[in-house]
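As you look at this complex, bear in mind that one protein chain is not there, while each of the others sits in place.
So, subunit A:
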Amino acid sequence: MSARTLYDKLWDAHLVQQRDDGSALIYIDRHIVHEVTSPQAFEGLRLAGRKPWRVDSVLATPDHNVPTTVKERASGISGIEDPVSLIQVQTLDDNCDEFGIVEYKINDQRQGIVHVIGPESGACLPGMTIVCGDSHTATNGALGALAHGIGTSEVEHVLATQTLVAKKMKNMLIRVDGELADGVTPKDVVLAIIAKIGTAGGTGYAVEFGGDVFRAMSMEGRMTVCNMAIEAGARAGMVAVDDITIDYVKDRAYAPKGEVWERAVEAWRDLKSDEGAHFDEVVVLNGADIMPQVSWGTSPEMVVGVHDNVPDPAAESDAVKREGMKRALEYMGLNAGQPIADIKLDRVFIGSCTNSRIEDIRAAAEVVKGRQKADSVKQAMVVPGSGLVKAQAEAEGLDKIFVEAGFEWREPGCSMCLAMNADKLGAGEHCASTSNRNFEGRQGYGGRTHLVSPAMAAAAGVAGHFVDVREFVRT
């Protein structure tokens, strides 16, 4: 057989039927469900009198709408103050009960952001096809899996048929060579990649992240990178399996055990691109060139290094791009040429499926330790990605570090990443956020989001403006 990429292998292994017109039916191993994109799918099943094909392949949890204050969470679902959110979370519970789907309910310790609980529980494994009605499903690609977001009609389709109608994407390799400088994190790597290829650079591609930097990166770091593949336009991002992957998966709740584990590991060892496999596109970055990144605009490609200045639209030759930059500066209330370090923050948000795992929380805590939130920062909140992450952080005493520094320690959920619950920005407020989207209004109407790593967000919360976390921790 000719040399294949990791994506080729995953595709081939899941192909149920290839059609003449290029479309195909691919088998889905794991389906993760949350409250926002599923109600209409369940309704569709009911109307058509259909049942889930393989109900035990599905795992559900509410995350987008759940409140993150201890007070609102204390009494479970009935404590949700927003009546519309309450209906949505209640609807998920009802649907899961009706169809017999396992759900980590609101106050289950295993509840959390869909893309955090998948790998954490071992429900998502190497070599799987994984879908969820959410574009950041690519996070799971870090396991060496084919994972991508789907729409609600497709949620219904997968529930009913265990398959997806798909067309094979093209292969892209994004290689980051060498080593990262100290204090440069996976978040900075992925922001630098998006800055380089643009928000549509990966459209139509399945992206494999390769090279020394990814080989050396932890699983959680790889998840941060794959999570944002969609911000570069790619539905799926993935990393080849190695010892780091296998060590991560071992002993997780749903991971195979005993003899089956041995067989699985043997199969997983092949989940990498063969020598000489063909990629339609190869992008190369040098790890050492990547600086801590800060987004200045309203698109995840509008990113510069922390020591840079806000770019000048006048220097942009493409007219459509130039207009976009001008509009972004106006929305963000920034001036061309202004140093990034001069941007003052009103709020800080550490959380989201991009950066809410234990390593992220540790990195932020390390910066905050023994320091105080700047008075000018109205609020700095830390929202763990799941109940288990929260428990782990508390066992390590990290919650206390935050609270002593004037940061808020919250209950798990999506929170201010998309502001569907009460956690949001006011109009005109600048926020250092570890989330993945800085679109207009994303974190609240008129809110101004700056995407950064957890350590950078923590440092900005202490300083009150952006600083290079590497210089900051030395002072």
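Note that a contact is a pair of C-beta atoms (placed from the backbone, for glycine too) under 8 Å apart; a residue touches a chain by one contact, two chains touch by 3 or more; residues count from 1.
Everything that follows uses one rule, which is that contacts and distances are computed from a predicted model.
A chain of this complex does not appear here, and its UniProt-recorded name among "Xanthine dehydrogenase", "Electron transfer flavoprotein subunit alpha", "3-isopropylmalate dehydratase small subunit" or "Spermidine/putrescine import ATP-binding protein PotA" is "3-isopropylmalate dehydratase small subunit".
Touch with the chain that is not drawn comes from one residue among A:Val260, A:Val282 or A:Val403, which is A:Val260.
Touching the missing chain, out of A:Ser57, A:Gln293 or A:Ser386, is residue A:Ser57.
Here the missing chain is touched by one residue of A:Val16, A:Ala288 or A:Val403, and it is A:Val16. Although one chain is not drawn, the whole complex shows that of A:Leu125, A:Leu173 or A:Ile401 it is A:Leu125 that touches it. For subunit A, the residues touching the absent chain in the complete assembly are 16-17, 19-23, 25, 27, 29, 36-37, 39-40, 43, 48, 50, 53, 56-59, 64-65, 82, 84-85, 87-88, 91, 102, 123, 125, 127-128, 133-135, 148-154, 156-157, 160-163, 165, 167, 199-200, 203-204, 230, 233, 235, 254, 256, 260-261, 263-264, 267, 299, 320-321, 323-324, 327, 418-420, 437, 439-442, 445.
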